[in-house]
Each structure stands twice: as C-alpha cells, then as structure tokens.
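A single protein chain has been removed from this complex, and every other one stays in its place.
What follows is chain A.
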C-alpha cells in the first residue's frame, strides 16, 4: 500500500499540457476527490501569437479560444469537489478570460465561484528597455515576460477558486498552489518547482510521448485513455507522482527522468522567475504500481532579470504546399518533381525555401536510418518565405503544373499559408514588471 497519503499536505493534478490538450482528463481529475487543485498549462509560443492578433482586432478577445469548451465541463466538476483551477489559458488577455469564466460559472450552475485574473506579463510598452538577443526585424506584435508565483499566490490567498493568467512560468502555476503548505525552506520551494515541471506537460510524465529502451510502449487503447498525473506533496516539497487508480499509463524512473530534463537547458541551473534550481541530484524512487517518489531539488539562486518572449511579425507570407506520388517508382518520380521545382523556383534565396520528400527526408533531413527501400507512396513538400500572396500563389501553381507536365501520377495537392512570425528572447528588469490581481 502507498503510505504516503497520510503524510501528504497538498494534492495537485496536471490537467493539460498545451492549448489543444484533451478536455476529459482534467474533468476526471477535478471530479475525483483525489486532488485539491488542478493546473492546466495551455500557453506556448505559437498559441500566444493568435491571441495577440485577435486582441488587436478586439480588446475583449485574445484569451484561449478553447476556454468555453474546456471549462463548461470542468467548472461543475471542480465546484462539486472544491478543487481549485489554475491555468494560463488567459493567453493574451487574462482579465477578459476571468470575466468570461465568471459568466460561465453562473451559466453552469456553479455560482459564487471566485475567479481571479493575474495580469502584468504584457510588457510591450517597455520594448525599448528590454535587452533583446537579436535586433527586431519587422513589427513587434507583442512582448510577454514570464511571471513567477507572486501574483498567483496573491490571488490564491484572497480566496480564488479559479486563477487565470497569461504568460507565467509553467512550473510557477503549480509551485504557487503548493507554497502555503511547504515548510518555508528554499529547497522545499525548489521541489515544488520540480513537481510543477514534472506535471506541466500532462501525459508526458505518465507514458505519453514515450518509448521504452528496446521499443516497448503503451498500446493504442491506453493512449486513448491515458491517465494524467497527480502529485501528493509533503511539507519538504518531496512528492509521490501517480495516476488515478485504473487509468492506463506508465509512471516510473524513465518517464519521470525524461520529463524532469525536458526543455530545460543546464540541468544544474534551471532558471525560473522565482528561483534557479538544480535538478542534477534529484532522487527518483520507484514505489511500484505506477508510483514514484521524487525529492532532492535544490535552490541555487534567483535570476536578476525576467525572461521575455517577443513576437515579431515579418512582412510577407509563409507558403506550404504538398503533393503525392504513389505506386511503383513513386520515390524516383517525386525526386524528379523536386528537381523540376528547384529549377522553376531557383529565384528564391537558398535559406528562404525548402523542398523535401515526406516519407524520406522531410523531418530529419535524412539523418535517421538510411533506407534504400522504395516506399509505396511519398509526398513532395515545398515551403518558402514569400514576399507576398502572389509569390505564394506562384509556388502553388508551379507544384500544380507538375500534375500535367511533370512525373506521372502527381496528385492529392494540399496548400496552406500562414503569417511569418519570429520569436525572440529578451531580458527585462523586475522593477518594470508589475503583477496585479483582477476579479472576474
């Protein structure tokens, strides 16, 4: 039996790892009585961009477009069990998100829920005071600093049942909820950051995006119903990570270590707004039955400045076009088509266009296993940075003409265009970032 339950002081769940994550796992967690709070991490570089563009059109827009679909089932479940909801699905407009969630709570018969928005990550007005890593080439669409736990803790201490933010360090969403229950030491806080980091990508710590050494993995039915993670946290910040009883998944040393080291740079100096944390001596002990005890993170400092992500809209458009070849000799015909396109599109600068063959070299540029096998079907792919829509149209047309004057059997063409947005990093003085709590 797991004896940790009597010692845990706070139980927290990871209910979403990105904006498009499944809705039902968070509802299962919040309705389970197994957790005190559920955190939904819903914001990434590419999900802030559409929010910024939407807010430019309408000052009341810019929060996560899935907000309503996600919270309609989640609010009643959380209201019933008293589970707090914390999320960065405010995206580019957390204040508007808080108002919308308060209205939704009334709509679903969960009145009186206190909904707080944490604002202050938008620092675009300080753009000139931000130390950017590279010059801004284009229009600065937005600049968002990664906030720490401060605003979240304020909202929670004032009794928020739902806390919604914009750009906040993912791990801080969890650490803020745990803070009041910890023993107050730096290392307990470091452990809370670690727990946040382990849970922030939902199913990635419970067997998703995972293949065991030698190739073992979960089956399709398990992926379809994958359990999302729960941490039972003790006063020193150590915790047991597990999944709901009966839920499919895999929680062991391998899955936890992979997630511990995911998207951090120097593992002995993981930089978050509140603390620089050393993960290199973390202990990961398997308890069996999909239960793992984690401990041993250390706080080794605090960053002087906060990180900022800048979103730069560049002129022109990004074209992305594909076409299929199938049957005997498909790869040879696709290579001839690629050669024809390179000649037809040679006016593009070398670093502004990419032509490759899906099924052969489109992902790792041929650096994965070498293969002489002839695949039964392949897709030729072109993408390019274009000056304008007309240039993008010319690429689509060049690809299409190959269906009548190129190799035999070209078909199933797909074409899309997207705006050109570059993400650049910067640093900002803490004194320029003011975090405040607004109520929905």
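Everything below uses one rule, namely that contacts are C-beta pairs under 8 Å (C-beta built on N, C-alpha and C of every residue); 3 or more make two chains touch, one makes a residue touch a chain; residues count from 1.
As a convention for this text, contacts and distances are computed from a predicted model.
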| item | value |
| --- | --- |
| Undepicted complex member, UniProt protein name, chosen from "AtuA-like ferredoxin-fold domain-containing protein", "Polysulfide reductase NrfD", "Dihydroorotate dehydrogenase B (NAD(+)), electron transfer subunit" or "Peptidase" | "AtuA-like ferredoxin-fold domain-containing protein" |
| Contact with the hidden chain (one of A:130, A:152 or A:282) | A:282 |
| On chain A, residues whose C-beta touches the chain left out of the figure | 45-46, 49, 204, 209-215, 253-254, 257-268, 279-284, 309, 318, 320, 322, 352-354, 356, 358, 362-369, 379, 381, 383-385, 420-425 |
